[in-house]
Structure formats: structure tokens, C-alpha cells
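The structure appears right after this line, and notes come after that.
Only a single protein chain was left out; the remaining protein chains are all shown in position.
So, chain A:
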């Protein structure tokens, strides 16, 4: 009886929801990560980017598979080695009616590096631009010091502001509302910091207008509470579905899921920075080993093939990740066909260790965060056991991200798990940041926390960054990727799948770059 009542109640509630949704065209979304700023040039962070995509627009944008497509620029081309020309879209207006022209683009590039107190600026995308030339109101040329093939990719991250409106705009002005004026598909109606943002449809949007007249974007950081809010019907879409809830939500008749293979690689980084006395490596009696075993490619390969990636993705990640042997999933720019995830082989791993002079293994500490990536602490525990099986007695140390990431960046850890989201969707991004030699002048290897260094990888990556021809560049990126992974510069584990859950009757264009945007959600076509 109770069951029946409950089912009837749910059905009634669902009917209400469906009817209400269809008539009023409103959408309530629950997102897991707080939006920290509505100033699109203040703090580079995924949730901020997602909201910026709703309010503003860039010259280019990326589609759900992270391919660069046109936004406020209709077309672009490299005029010569060091000049990019962008043809702007005609008849585009900002939310306040102000017209969009090349002046606004030039103004934007001026503002980006000059936002006060920015904890993570977008200037890295505008820095290659040496000179901006306005050819006519709808044509702009950007000159660079050296050939820069990534210009259209990079500019997808730079939201265009209006010279008239935003000349004196402060970050507070954006957060409070009056300055949150862009060319995007939604207008911002109200913003309650860390709680919710309300939007309404931009009826004068130049592109395909979104289905929703009003959107409420709620921040519910607690995983269980977010899932509960969906089950209770308080929100209609949630992101960052916890892997442990996936099976239950999939079985729920009232709900549907949207999943896509993402661009975030989870990998292990090893200490390459020291030739001797790596801090968390010891021999079997606990004495330090003079020579750093992690500098030996045979040891690195042994550690890599000791890992059963399939077991991790199936059991720990419950199917919400795919094993990987490289930076990107199949189909991405620079993906290397045939560079597959290493097959687990404990026997071969032991043999490699013996060849390298460690027939009895050694001791190692494997660190990682416990609050950053799905199941992060459980993954390193599993790997610790897999390594111990081949003779590398592993101590596992999981710690909060806030203290972990600083230690990793200071090279205090010998082996650790970390992730990398390739938001640009092409291979030069992880090559430059993760495996290229740490070099302040070139700006390479800034996130290369293990300090891996291989001149061949550097050479191929640098060559690719000078190559404007797409197919030639992709070939160079593939070669560089292959060299880096054959040398086991980092140990790739898996690429995460991104999952959203929503009430039945909705459908969503699931994005590889993890962004949760209202324009990607619409009612499912009736069957």
C-alpha cells in the first residue's frame, strides 16, 4: 500500500514537473562546483567558464567534442606565418543593445592581462599577441612574434567584452550584476554568491536560441545532497554524478543519464628531478638508495605494466573511465592510433626490475589526493597492492588536495597520482605542460611536477608549436606523444567519463570538457 502511494505520488510529481516544464520553459540545474566569479577575465576555473559561456561569447568556441568552431568570428585564417586574421560576425549585439565590433575585440585583449588581483589570469591566452590591427569594423588582425598555430584554440577561452560598457568594469561590478553583459545565449538576472544564479533567455541571441526561458543554476557541492535534490525533483539536471550512484540512477525510471568520454587523464608522476636519493624511495631495509631507481626506464616500465588498468576502471571506477596509454581519447587531435594502454603483466614487470638491478624490489611511497578526483584514494590503494605484488613494497599516502598539491609542486614526493584535463582537446597542451622540460623562458613544463625531461620530446613539441599546417602538426604531436610514453615519462592510468543525470524527458549534449551549460539541455524528442 505504502509502495503504491509512493509510486502514485512520484508519478503525480513527475507529471507536474513535465507539465510545468513544458509550459513555462524553465530549467533548474544543480552543479557540484561553486562559481566563484562572473567576471570572465578574473579567475580561470571550469565552473566560471561554464557560466561565462552562457552569458558571453568568444571569437571562437569549442563544441561538445572540444573541436574549435566559429562563435563571434565567422572565419579566420593565417595571412602569413605570424598574422592571424579574424572576420567578425555581423549584426551581433550585446545584451544592452551595444553593437559588437572589432573595437570590442581590441579592448578585450587590453583588459585581459590587467584585471587586478586575479588569482589565475587569462593572460596566458593573449600573451602571444604582439599587435592588434583593426582592418575594418568587422576584420581584425593579430600579429605574433613567432608562428602560433594555437591562436583559434586559445581564443575560445577569451570572452569578448564591450568597450563602451566595460571600460571601467570591476570584478565586483560583474558579480553584482550590472556588468554581466555579453553576447551569449542567456542574460544574467540575479546572482547570489555561492548559492544560485538566475538567467533568462537572450531573445536577441545571434545563434540558435536555447529552449529555456528561465534557468536557475544552483550550487550544491555535497554529492549526496545533489543526488537527493534530483531525486526529490528540486533540480532537473545534476553534474558530477558520483560513480557509486551511477548504477542506482541508471535503474531509476524517472531519470536518464548523459555520458561522454572526457578529456581528463588520471596518471602517475614519478620523481625525475633527482639522480640520487629520491625522498620516498628506500631499499628493503628502509635505508635510502643512492641511485634513484625511477630514473631507469626499465623500472618505470615495470611499474606501469604492473598496474591492471582494467580492474581499476571496472571495479573502482565502476565503468566510468576507460584505460588509457596516452593523453587523449580516440578522436582527439594528436591521438596516437595503436598507442594502447599497457597490458598488465606482473611476471614481465618482475623481470624488468631484476634487469634494472632490483631483483628484490625496493620500497616506495605513493601519494595522492583524497578529495580531488573520483575515487582517488582508492585508486592509489589498489596500485599500492599491485606494485607490492611485483616486489616494490608500496606505502600509500592519501591527503587533502590543499596540502598535497603544494608538496607535489615542490618535488617533495617520489610518486603521486594527479589528473590533467586537456580543455583545448589537442595534444600540444599536455605535451607542453606535463612532459616538456621545465623551462621558465619558454613557459614549458609548468605542471611537470616530476620534472621529466627528454630532449626528443622537447624538440618535437617545439617543432609542432611552429607548424601552422594542421596535418603536419598533428603528425609531430603524435611523434612527441609516442616518444614520451615509450619512455614512460608519466604512467597513464585512465580517462574519466563525464556524467550528468536528469529527469526523464530531457536530453543533453554531454561535453567532453566537463562544462555544465543550460544551452546544452533541451526536451527530448517525443518518441
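Just so it is clear, a residue touches a chain if its C-beta (ideal position, glycine included) is under 8 Å from a C-beta of that chain, and two chains touch if they have at least 3 such contacts; residues count from 1.
Everything below uses one rule, namely that contacts and distances are computed from a predicted model.
Visitor: When one chain of this assembly is omitted, its UniProt record names it as which of these: "NADH-quinone oxidoreductase subunit H", "Two component transcriptional regulator, LuxR family", "ABC transporter permease" or "ATP synthase epsilon chain"?
Guide: The missing chain's protein name, per its UniProt entry, is "ABC transporter permease".
Visitor: Which of these touches the unseen chain: A:110, A:253, A:360 or A:403?
Guide: Only one of A:110, A:253, A:360 or A:403 touches the chain omitted from view, namely A:403.
Visitor: Have a look at A:172, A:355, A:456 or A:470 and name the one touching the chain we're not showing.
Guide: Considering all chains, including the one not shown, the answer is A:172.
Visitor: Write down which of A:29, A:215, A:231 or A:249 is the residue touching the left-out chain.
Guide: Of the candidates A:29, A:215, A:231 or A:249, A:231 is in touch with the missing chain.
Visitor: Since one chain has been left out of the picture, which residues of chain A touch it in the full complex?
Guide: Within chain A, the residues that touch the unshown chain are 6, 9-10, 13, 34, 36-37, 39, 42-45, 116-121, 123-124, 127, 171-172, 175, 192-196, 218-222, 224-226, 228-229, 231-234, 401-403, 405-406, 409, 420-421, 423, 429, 433, 440, 443-444, 446-447.
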